[in-house]
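A single structure is presented below for examination.
Apart from one protein chain that is not included, each protein chain of the complex appears where it belongs.
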Amino acid sequence: MGIADHNSVTASNTTPLLDVRGITKVFGSLVANDHVNLTIAPGEIHALLGENGAGKSTLVKMLFGVLDPSEGSIIWKGEEVRISSPSEARKLGIGMVFQHFSLFEALTAAENIAATTPISQIADTARRLSVDYGLPLDPDAMVGDLSVGERQRIEIIRCLLQKPDLIILDEPTSVLTPQEANKMFETLERLKAEGKSILYISHRLDEVKRLCDTATVLRHGKVVGHCNPQEETATTLANMMVGTDVQNASRELSQAVEPGEPLIEINSLDRPPATPFSIPLRGINLKVRAGEVVGIAGVAGNGQGEFFEAVSGEALQTQSDSVRLNKVDCGRLGISGRRLVGAAFVPEERLGHGAAPGLSLSDNMLLSRHTTDSKTMLGALGYVVTSAVTAARKRVVKEMDVRKSGEDPEAAALSGGNLQKYLIGRELDRKPKVLIVDQPTWGVDAGAAARIRQAIIELARSGSAVLVISQDLDELFEISDSIAVMHDGRISAPLPIAEATFEKIGLLMGGAEPGHMAYEDVKTAEETEV
Amino acid sequence: MRLELIKRPQQSAFFSAVSPLFALLLTLIAGVIIFTLLGKPPLAALYTYFIEPLSEVWQLHELAIKAGPLIMIAVGLSVAYRSNNWNIGAEGQFIMGGIAGSLIPILVPGFQNFMTLPLMLIFGFAGGALYGAIPALLKTRFNTNEILTSLMLVYVAQLFLDWLARGVFRDPNGNNFPGSIRFPSAARLPEIDPAQGAAHWGFVLSIVAAVIVWAMMQYSLKGFEVKLLGESPRAGRFAGFSSARMVFFAFLLSGGLAGLAGISEVSGAIGQLRENISPGYGFTAIIVAFLGRLNPIGTIAAGLVLALTYLGGEGAQMSLGISDKVARVFQGLILFFVLGCDTLIHYRIRLVFGDPAAKTAAEG
Partner (left out) sequence: MDMFQNILLTIATASTPLLIAAIGELVVERSGVLNLGVEGMMVIGAVCGFAAALMTGSPWIGVLAAIIAGMLLSLLFGFLAISLATNQVATGLSLTLLGIGLSGMIGENFVGQAGIRLPNLDIPVLTDIPMVGRLIFGQDPLFYISLALTAGVMWFLFKTRTGLTLRAIGDSHKSAHALGINVLKYRYLAVMFGGGCAGLAGAHLSLVYTPQWVENMTAGRGWIALALVVFSSWRPWRVIGGAYLFGAVTIGQLHAQALGFGIPSQFLSSLPYVATIVVLVLISRNRRLTVMNTPASLAQPFVPDR
């Protein structure tokens, strides 16, 4: 198996850079971190592994001073420290690049960087760093206009300006194309060569195997082991993370069905940008047939949300045949009309879009079902038949194995995975002919994710058409019959799964462009100076 | 020392019920402090304010007269606020409703039969609703903040009423005093029990309105729509509901009810259209709505409490020489404390002394 005592893993006998002992963090009744031990040597890339909800983000927030530990000690460069704020962490030499960036959209890139350092030093140092580490950047661009990859560069430069000894990266490649991820790995190797250490949080096992010297695995807030990823396989690592052998959903689950007629037809769909910071959709054409699952890959911020709203009817089209669902022209129908035609939708954001956080599960059932189930759920004068709504809620909870506390709790009280199971189950309960789902398993634990993917495949095999938008390429390769790529508001022609490879999809995700203009300019300037 | 808020996994049912009472208690304590600072005997003053106005039947009638408009307006406001539409202009809609309903007895004085009063009430509702439609239109078409527009319209309505009462609508036989003719009995909301006191049927109307609106909010899809759009507009859109339609619904309903309250006040309590027909009911009703926790049934009790402060203020002025402005301060304090106590519904409070890692707890 390879679970090794962590002392033998460190390469040298010098003092570890970071020594975390018995760190515990409790939120109310939830123990997010339970006596966690971790050691990082100088010049080491250390992976922090675990599935969603294992406690990785909580741990690093304590290292960065955003949260206080309930118990335990942190020893930095041989001395015990109390990190009570991010500025303290930065002073010590710990830097962090968040998964969800802490950027200010209405300020420029330079101002965003300045938020943590004195203004005068910015321009030169930032430009130099950006070139040295291969992170091209336009200081005067407003962050709201930048792509996700560009925003991440600002976060990284902001972090590097502080000259940290330890850099914490939280799921850095979740927002990058495979090619951009490779560039980032080069940057990290450069930093390691300079003697800096990196704490690399990820659930992507092939990256971890490629990049990291050591790994600590968390499960349900506890450390289940330390190991050397180079000596492990993806399977052994996955088993450490999840604890049991996880069944991957299989496309060959039931008899493969001959695809029927197209039940989702998108014809030359255009959508102008709704807000100054949103992406316009341009000339999208797509067909999904009955019995098929079509996946749409793409890095966040390329128009997925806008596309979802256009298809769901939250944004109407000018031409009624721009969107056809279940063989009916839907372009001028709102979401209720589209649901009546037999379509169901699950948006990316659970709380605040798919469900109202402060309302109960029953209320959230009524939310998407009051039009389609008006005969059973509504009475005279719009009276709500609570018994019918309750029955539906209980049905879905049972069917999808939704774990909750209390009979009918608020949506916000459920964990991400359980809420997502409920929201998908809510739609499947209607047996829709068409299902469109955006990021079905984002932030969801492995068990729930498998259940959800299974449900999606089963729905397709029963004769429905399913469209899945996802940033998780592994997931798409697992469940799709064909994969299309969304980039900058456009969708490529779908590739049948047999012909699709990570390489091809990755190139399409990046828009297949060789390099950022600014980077080329700066590089040329450097060369001519020499 | 630091104050920390820790989110509760679910809203506290206990504090949902208890928070208004707790707020009233804090207000009473604050009242004791204020009276002491003013040099008046605190307990006697509290008695005069809150107990005495309830001691005789005719006083209960006075309470009903004051509470009626407060409840009627607050019922509408509670729906509007639940839907996140901040109608601050109820005072203006009240006035416009009063004017609209008064058009019949003033412009068509000969029309006096059993239809007069119902028509006046309908006009009153319509007048308030149409006036409320203005901020709704500006919000939906031009994205203009409804708080400021509805409020500006209050000043406009007040000036309009002043002009009417002193000008076109002035009673020619009124000795040059501002104000219209006194309405004939066909145009007046009758008293409920004239032998016992002066309360008029407007009070009953407001209770009826409260019950109907409560039933809508509690049991119907419309009520669900209001709550959903107010809590989470995007989820509401996902559900197929229209925010723009809700803006109109909220303003037409609350404006209409405010207008209905306006004409009830004019035809019930006052008997003519004067240059000033409201002692700030439209604003006090905001407090009533919150004290009633934005629940129409709750506004009944809350309206009675706030009406009590009006009466108490008058009584205290006469018997203890306390300024009637203190009543206003009480009203402001009630809202202030209600909002503060409401935090406890969603959060636990913890006081943290000194070192964050060594916490002591004083939980609420």
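Letters A and B name the chains as they come in the text, with residue numbers starting at 1 for each one.
Everything that follows uses one rule, which is that a residue touches a chain if its C-beta (ideal position, glycine included) is under 8 Å from a C-beta of that chain, and two chains touch if they have at least 3 such contacts.
Please read these numbers as outputs of a predicted model, since none were measured by experiment.
Considering A:Val26, A:Ile75 or A:Leu107, the position touching the chain not shown turns out to be A:Leu107 (whole complex). Residues of subunit B that touch the chain left out of view are 3-5, 7, 81, 86, 88, 138, 142-145, 147-149, 151-153, 155-156, 159-160, 162-163, 167, 283, 286-287, 290, 323, 325-333, 335-336, 339-340, 342-343, 347, 356. Listed here are the subunit A residues that touch the chain not shown: 65-68, 85-90, 98, 101-107, 111-112, 114-116, 118-119, 275-277.
In the analysis below, only the chains that are shown with their structure count from here on.
Interface residues of subunit B facing subunit A in the complex, by the touch rule stated above, are 6, 9-11, 219-222, 224, 227-228, 231-232, 234-240, 356-357.
In the complex of the two chains, the subunit A residues touching subunit B come out as 28, 68-69, 82, 84, 312, 314, 334-336, 339, 345, 347, 349, 352-359, 363, 366-368, 370-371, 378, 381-384, 405-406, 409-410, 412-413.
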